[in-house]
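Missing here is one protein chain; the remaining ones are kept as they sit in the complex.
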């Protein structure tokens, strides 16, 4: 119902919660008493200094605070040298979704860590986004393509693709039929489809 | 916005009709229309013209610019120019579709006009897509395009502002202040 179509992460946004679940390789720098259960390979009740763990970003980020860091992090390889070169060579040929569904979102989170590798992430994301924009828009404009092709894109591009595709479909249907027809509302149509599918399942 | 709403705005444009009935002036909130004298041309908004034509109460006279030769000149100018040229009407696309849809027999060379306008639309849309892509690739914060019509602007809505928002998010991500993201900011 919002008038703003673009995605802006906020406290309640589901995609932001899911993207901040992506894991970062961490090394524990201080002893954390009572939290030994976080390391499944250890028997100790305390989390020992020096343990290497994969922690979700929502936990790793505040633990890596500038003033009292508990962990040091390692940037995931998809944002580092070898992968960066592949992206620079031809961003459009890469199936970014296979690298990470939250490639851009997680990259934006990573860019905020205090780490030398993180300074380069922002440029990497920007270059990738600009190069691939035309591809995403071409897919959206070509309504002949299968809509599930959007699943091959990471979340940020997928949202752009879906909005573009929706406005393109509206335009095409206006060009063909003109204005004025009232449609069944989307939620109602989906609900009926689901009901019919359930009935069919029951009958078989 | 969807195309129906842009068309709604386009319906307010005036068109000349020749009514087959006689009636006094009608006073509406948006202005007065008429009086109608059978056989005498008068100007009415397109929405009324379409309605009257569907009830077979008038004949529609095409807009002045709905002339095949004139439109071919406009199309050639658009093809050769790098920028967008001024269109004969701000709502050239929707007026064409509406008027030619309801009264193709009243307007001479209707099919030819329809084809030329469609070609013109395709040329401009392709220029627009290239222009949008160039804008995204540059780092500029704004761009200026002259002579775009509302229906064409609507085609890149909401994709363009949406994409610019994402580009902006990526550009400013490194400089955000450090704080815990799981706490609610009041």
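Structural remarks
Lettered A and B in written order, each chain numbered from 1.
By definition in this document, a residue touches a chain if its C-beta (ideal position, glycine included) is under 8 Å from a C-beta of that chain, and two chains touch if they have at least 3 such contacts.
Heads up, the rule we're going with is that contacts and distances are computed from a predicted model.
Look at the chain that isn't drawn here: its UniProt entry, checked against "Exosome complex component RRP46", "SKP1-like protein", "DNA replication complex GINS protein PSF1" or "ER membrane protein complex subunit 6", names it "DNA replication complex GINS protein PSF1". Although one chain is not drawn, the whole complex shows that of A:8, A:30, A:93 or A:151 it is A:30 that touches it.
On the side of chain A, the interface with the absent chain consists of residues 1, 11-14, 17-18, 21, 30-35, 38, 56, 58-59, 62-63, 68, 70, 177, 179-192, 194-195, using the contact rule stated above.
Where chain B meets the chain that is not shown, the touching residues are 2, 4-5, 7-8, 50-51, 54, 180, 182-184.
Criterion: only the chains that are shown with their structure count from here on.
Taking each chain's centre as the mean of its C-alpha atoms, chain A lies 36 Å from chain B.
Taken in their complex, chain B has these residues touching chain A: 2-4, 7-8, 97-98, 101, 129, 132-133, 136-137, 154-155, 157-159, 161-163, 165-167, 169-171, 173-174, 176, 178, 180-182, 184-185. Contact residues on chain A toward chain B in their complex (touch as defined above): 5-8, 11, 16, 20, 58, 61-62, 65-66, 104, 107-109, 111-112, 118-119, 121-122, 125-126, 129-130, 133-134, 137, 140-141, 156, 159-160, 163-164, 167-168, 170-171, 174-175, 178-180.
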